[in-house]
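Single-structure report; data block below.
With one protein chain held back, the other chains of the complex are shown just where they sit.
For chain A:
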Amino acid sequence: MPIFVDRRLNPKDKSLGNRQRFLKRAREELKRSIRERIRIGRIADVDAEHAVSMPAKGTAEPSFSDAKDSGRRQHILPGNKHFAPGDRVPKPGQGGGGSSPGKTVSEDDFRFVLSREEVLDLFFEDLELPDMVKLNLKEILAFKPRRAGFAATGSPTNINVGRTMRHSHGRRIALRRPRREELDAIEKELAILEAEPQSAAAHQRITALREELERLERRRKRIAYVDPVDIRFNRFDAQPVPNANAVMFCLMDVSGSMGEREKDLAKRFFVLLHLFLKRRYDRTEIVFIRHTHEAQEVDEETFFYNTQSGGTVVSTALEEMHRIIAQRYPSNEWNIYAAQASDGDNFVTDSERCIGLMDGQIMRLCQYFAYVEIIDERESHIFGSTDNGTSLWRAYSAVNQRWPNFQMSRIANAADIYPVFRQLFARQPAFQKSA
């Protein structure tokens, strides 16, 4: 009789630790390959698994082995059909030299799949939202108990008396536990009968009553007033308390002056940003505001995939943002971050108004404000690093000089997004919010 051991329920992923070690070892090379992929490919695809080729550096397992192109050797092979001794067979692939027939693909030469999480981890490594460090988002979560119904077990301090008594009452009724009044009535009758002169009928009655009384009392003893099964405890759920709240505002111009290409680039910028936030700060809220000549808060789906046409009044978006902050995100409780993408077109007068809004309100509330301007590829070398540019660019340049927590950049094509992204969110010395 063999011994049977059912291991199917054993913890899975026994080799997960080895996989993590392997990825850690290959980290630099994997990171480079992911970065390259993102630079040339579609950014929205980041949010998925990736096949990467086995990194050559750091993961080789060398050992002494024979050089394939040296010496004399023999191959003993099955399946001879027409060869006779002395026949010559040309070697396959002259360049390969004396490679033995039927060799298999080496284990060092294959592609494997990284999960989405692993891809993003590699991608976002050494990027961080500025100013967040000091808020120690990585701190261990604090938990606060929150009422969550009732439980049949718990500590005595948590007994819910009302619930317990209700159960006890129901049980007593169901099991027909004699009530005090019934006993009292019988005792009273007994007392009256005993006080009276004894007749045979009365005697009989007394005996019957005594028996009844005894029965009821026995029953009362058997059926407890409060039984352990009645007891209910208040149940508490440990609810994580975020010790730092962050809200990220994504502002985008979806007006007619934003062509398909601009919209696409802006979208990619936000997708990237959005991914980063979702991944790194899962307690970060994100508000999407799109604007034409008027602004509105929309959900993620609408923000990225719905189109709308109209003029361009950037200040409406800033006003909307300010309104939402005032309404929902008091700045003493929330760290406010904003990222804006636009083609830079705006009414000249409105740009002035934007400067006013930024200086007067928004920048005081924000920890950080990133602005990317999507420009034409042909423009990119004209503008280079000059301060010339669209009306919004010039307006924001003024803001940029006054506020250290304001960043701006131009992007011309998909390959530019990632460097801009890095520039905007690269680790930098924490600076105090000027208030």
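The criterion applied here is as follows: contacts are C-beta pairs under 8 Å (C-beta built on N, C-alpha and C of every residue); 3 or more make two chains touch, one makes a residue touch a chain; residues count from 1.
To be clear about the criterion, contacts and distances are computed from a predicted model.
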Q. Any idea which of "YjjI family glycine radical enzyme", "BMP family ABC transporter substrate-binding protein", "Fimbrial assembly family protein, type IV pilus assembly protein PilN" or "SpoVR family protein" UniProt assigns to the chain that's been left out?
A. "SpoVR family protein"
Q: Using the touch definition up top, pick the residue from A:87, A:181 or A:299 that touches the left-out chain.
A: A:87
Q: Can you work out which residue in A:5, A:174 or A:200 touches the chain that's missing from view?
A: A:5
Q | Hidden partner interface residues of chain A, rising order | A | 1-8, 10, 12-15, 17-25, 54, 59-81, 83-91, 94, 97-98, 100-102, 104, 107, 110-113
